[in-house]
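The complex appears here minus one protein chain, its other protein chains still in place.
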Amino acid sequence: MPEAMNIETVRALARKYRNWGRWGATDELGTVNFITPEKIAAAARLVRQGKVISLAIPFDQNGPQSGYGGRNNPLHFMLQDGGDVASGAQDFIAGLRYCDDAITMPLQCATQWDALAHIYFDGKMYNDRGPAEVTSSGARRNAITALKDKIVTRGVLLDIPRLKKKPWLAAGEAIYPADLDAAAAAAKVTIASGDIVLVRTGQMREVRERGSWGQYSGGPAPGLSLTCAAWLAEHEIAGYATDTWGTEVIPNETPDVFQPLHCVAIVNMGMLVGEIFTLEELADDCGADGVYEFLFVAPPLPITGAVGSPINPQAIK
Amino acid sequence: MPEAMNIETVRALARKYRNWGRWGATDELGTVNFITPEKIAAAARLVRQGKVISLAIPFDQNGPQSGYGGRNNPLHFMLQDGGDVASGAQDFIAGLRYCDDAITMPLQCATQWDALAHIYFDGKMYNDRGPAEVTSSGARRNAITALKDKIVTRGVLLDIPRLKKKPWLAAGEAIYPADLDAAAAAAKVTIASGDIVLVRTGQMREVRERGSWGQYSGGPAPGLSLTCAAWLAEHEIAGYATDTWGTEVIPNETPDVFQPLHCVAIVNMGMLVGEIFTLEELADDCGADGVYEFLFVAPPLPITGAVGSPINPQAIK
Amino acid sequence: MPEAMNIETVRALARKYRNWGRWGATDELGTVNFITPEKIAAAARLVRQGKVISLAIPFDQNGPQSGYGGRNNPLHFMLQDGGDVASGAQDFIAGLRYCDDAITMPLQCATQWDALAHIYFDGKMYNDRGPAEVTSSGARRNAITALKDKIVTRGVLLDIPRLKKKPWLAAGEAIYPADLDAAAAAAKVTIASGDIVLVRTGQMREVRERGSWGQYSGGPAPGLSLTCAAWLAEHEIAGYATDTWGTEVIPNETPDVFQPLHCVAIVNMGMLVGEIFTLEELADDCGADGVYEFLFVAPPLPITGAVGSPINPQAIK
Partner (left out) sequence: MPEAMNIETVRALARKYRNWGRWGATDELGTVNFITPEKIAAAARLVRQGKVISLAIPFDQNGPQSGYGGRNNPLHFMLQDGGDVASGAQDFIAGLRYCDDAITMPLQCATQWDALAHIYFDGKMYNDRGPAEVTSSGARRNAITALKDKIVTRGVLLDIPRLKKKPWLAAGEAIYPADLDAAAAAAKVTIASGDIVLVRTGQMREVRERGSWGQYSGGPAPGLSLTCAAWLAEHEIAGYATDTWGTEVIPNETPDVFQPLHCVAIVNMGMLVGEIFTLEELADDCGADGVYEFLFVAPPLPITGAVGSPINPQAIK
C-alpha cells in the first residue's frame, strides 16, 4: 500500500512521464507510436491456431450505462423490418425485400477506446493542446480518427484474478505494478514496447454471475493503482484496457483527482486506453492453452471529430 | 454481354447455389463457414511488412447518404466538449476534465457489412428463414452478432480499373467473371476457399475527383454482373466487398429484380457482402508492391439484433 | 366492485360502443368529432382571468421512463453551445453568435397524446383498419397528424383525490363512473359533448413527494376502471387524460387483456387519450377559485406518420 497521494502526486507523475513533443508537435498518436512495422509483423506471427476471440460486450439497451452524464445505453431502431417485408409495404421494389436499421449511442457506452481528446488535466490534453480544440462540432486534434489504421499489434493478457486465485477482484481492490509483473511472469510473457496489455480484474464475471450491472458504471471497482504509471511508461506499451468501466481502482487513491491515472496516462503519456472489454472467454482460453499473447486488432470507427469509439477488439491466436 | 435476364434467372441461380442447410439448420454464418482455423493462420502469415491500411470512409455528415429510405448520414453530438472544460461547467469533478460524445446513424450509412438478415427474396432470408424473425426489436436470426469473431481471413484485391487501364469504371459498367479472373491473374493470386474478395470499381476515386457524392447512393454505378454468381459460389469465397453503394451494376440487369445478386448471394449462398469500402489507398499500395493479398480483419460491432454494422476493415500486409 | 371481467367483457363493450363508420369510413378523428365550432367558441368564453397553466412535465433525462420496450427518456444534445460562442469556434460567422440543439425521444416518453394508430384489439385499430396501415415508415391512417388543428375545446378537471379526501389514490385503486359523477358534481360542472376530461389521481404528487418515479411507468397505478367505458361513451366526450402512465387502474381488471379500456376507448370509440399529464398546479388553482372548467388547447406536433405526440397542454381560465 503506497503512501497517501494527491493532486501533487498526479502532477509529478504527469511531468515525469510526459511525452508531449516526443513524436513531434503535431503528433496525435501518443504511445501508439511504439507500434512499429516490425512489431506488427511479429505480432502476426503469433497466430498459430487460427482462433479468434471477440472482446466486446453486446451493444444494446441492456448495457452497463445508467444515463449519467448523458451516457445511455444504445438505442437500436429498425428502418425496415420483417413486418414490412411480409405486409407488402415494400411491394414498390422489384423482387428484392430488405431490412435496415439505425443506432443512437454514446461512443463511450460499451467496449470502447478513449481518444486522446477525451481527457484533460490542468487545462490540457495530450501534446499540450487546449480545450478550444474540441467544440460542439467535435475534436479538431487528438480525435479517434488518427487511430483508424494503428491498432494492430501484440496483445497480452494479464489475468489478475487467476494470479490471486480468486474469481474476481473486489470493488476498491487496487492492482499494483508488482501484480502486473507477477501476472506477466505467470503468463510467461515479457511486456515489450508496443504491446497492448489487457488487464483482467474479473469484474465482468462478477456482473454476469450477479445477473445485473449494479454500480459497474462509475461505482466502486477494482482497477489499476496510480502507482502503475511508471510501469505503463517504462514498458513503452502502446495501450492498455480492462474489463471495467474506468480501468482505475475506484474509490480513487487521490481524493482531489478523479481517475488520476487517466490524467497521467492519456493526457501526458498519450496512452491508448480501452474500457468495458470482456476478457472472460479470452482468459478461459489462455488458461487452457497457456498462451497469453496474440495478435490484437481493434480498429476504431473513423467518426470525424470523435473523442472515443465503440469497438469490437479481436484477439487472434 | 449475356442474354437477357429476369426474375426466373435469379430464381434459377438461387436454387443452384443455395446453401440452406449446408452447414446445418441452425447456421447463421453462411459462407463465412469457409474460413477455417487453417485459413486464418495462413492469412496471418501474409503479414510481412507490418503495414496496415484502413478501408473505411469517414463517418460524418458529409457521407454519401441522401436520406432515402431513412438512410441519413451520421449525426455526431458532443455530450461534453472543450467549452465545458474551459467554462468551469465541470468544476464539480475533482481534477480531471473530459469530453464525451454520441452518434445517431443508420448501420448501413457508410462502410458496412450486410447481415444475412438484411435481404429477402421470394419471402425468405438465408437458411430458409421468414421475415417474422425480424421485428421492430431487431433480428432474432441471421443478425450481425453471429459474425462478431468471424471476419479474419485472407483478403484479396481485384483492381478492375487497373486491369481495364482506366481511372474508374463508368456508371452502368458491369464486371463479369472473366474480369475477376483476369484481375486475379494480373494480381498473381489464386482465389481460394475462405477468401474475402475486394473488388475495386474506382467509383470512390471518381467521387473524390468530382468533389461530390452525386448519385453514389443508389444511382447508376459500376459493379458486379449477376453472371458473377457462379464465380462467387464456385470459388467458395467467404465474402466480397466493393467501393460502391451496392456492389452490383446499376441499372441492374434484371428489370423485375432490384439488386439480383444480393438475392442470390446473401439470401441463398449466405454470403457476406460489404459496401462503401474505400479501396484507393489499398490499390495504390498493391500497385506499388505488387502484393494483392493480405490479412483482412473487419469485425462488426456486436449490436444486438442488427441487420448490418458499420466497420473499419483493416488490410494488413 | 364490479363482477369479474375478462376478454369477453372487453369484446362486448367494444361492440356496444364502437364508433366505426359513425363519422364515415374515412374518418381519422373519432370522438374528436364531438368538438364543434360552437363548442370551441363556447370554450373560449370560459377564459375570464387570463390565466394559463401548463400540464406538461419536463422533457428530460430525469423523466419517468425505464427504457422498457425502447421507451427511454429524452436525450437532449447541443449542436452549438456557449462554449462555442466563447471559444471563437463561431468566428466564421459575422457578428451573430448562437446556440442550437437537438433531441432524441420516444413520442410517448412524457406528456403525450396517443394517436388512434397506437392501439389494436382483435386485429384492428379505429375504424376497422388493420395493422398493415402502420409500417416501419409510420402510420398511413389514424396518425397523430389528423389532430393537428383539432384539440381546442372545453377542458374539465375531475379531482378524485380531493373528492376522496386523500392526497392521492393508491396504486391499484380504481376510479368508477360514480366517482367521476361525484367529482363533476363537486366541481359544479356538467360533462358535455366534446369535453376533454382530465382525471386527477394524484399519482404525480406521490411521485414528487417520494422524489423518485419508482414504478410509475407501467407499474401498479390508480386509474379508470374498465366500467368507465359506458360513462366515456355516453357523455360523448372528445377525450380524456390522467396524471398516470396509462390512465387505467393497474393491475388491470381483466387478467387476459392488458389495458382493456384502451382497447374499448381508443380502438372502438376512437377516443383521444392523454397520459403523463401533470395536474397538480391546475388542481391547486381549481381548488382555490372553484372553477373546474377552462379552455383547453393541446396541439400535437404534426409528425408525419406518428402514432403519438409529445405535447404541452394549456389550460386557460
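The letters A, B and C name the chains in turn, as written, and every chain counts its residues from 1.
Operating definition for what follows: contacts are C-beta pairs under 8 Å (C-beta built on N, C-alpha and C of every residue); 3 or more make two chains touch, one makes a residue touch a chain.
Just so it is clear, the model here is predicted, and its values are computed rather than measured.
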Touching partners, among the displayed chains, of the absent chain: A, B, C
Listed residues C:Thr227, C:Thr254 or C:Asn268, member touching the removed chain: C:Thr254
Sole residue of C:Leu13, C:Val134, C:Leu180 or C:Cys286 that reaches the chain not shown, by the stated touch rule: C:Val134
Residue numbers in chain A that touch the chain omitted from display: 70, 75, 77-79, 81-84, 86-87, 89, 102, 104, 136-137
Chain B residues that touch the omitted chain in the full complex: 61, 67, 70, 72-73, 75, 78-81, 83-84, 87-89, 104, 131-132, 135-137
Touch list for chain C against the chain that is not drawn: 7, 10, 36-42, 44-45, 47-54, 56-60, 62, 69-71, 74, 76, 78-83, 85-86, 93-108, 117-121, 123, 130-139, 145, 148-150, 152, 254-260, 262-263, 295, 297, 299-308, 310-314, 316
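Simple rule for what comes next: only the chains that are shown with their structure count from here on.
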Same-site or different-site touching of chain B by its copy chain C, using the half cut: same
Chain A on chain C, rotation in degrees - Cα superposition, rounded to nearest 5: 180
Junction residues of chain C, two or more chains touched: 70, 75, 77-79, 81, 83-84, 87, 89, 104, 136-137
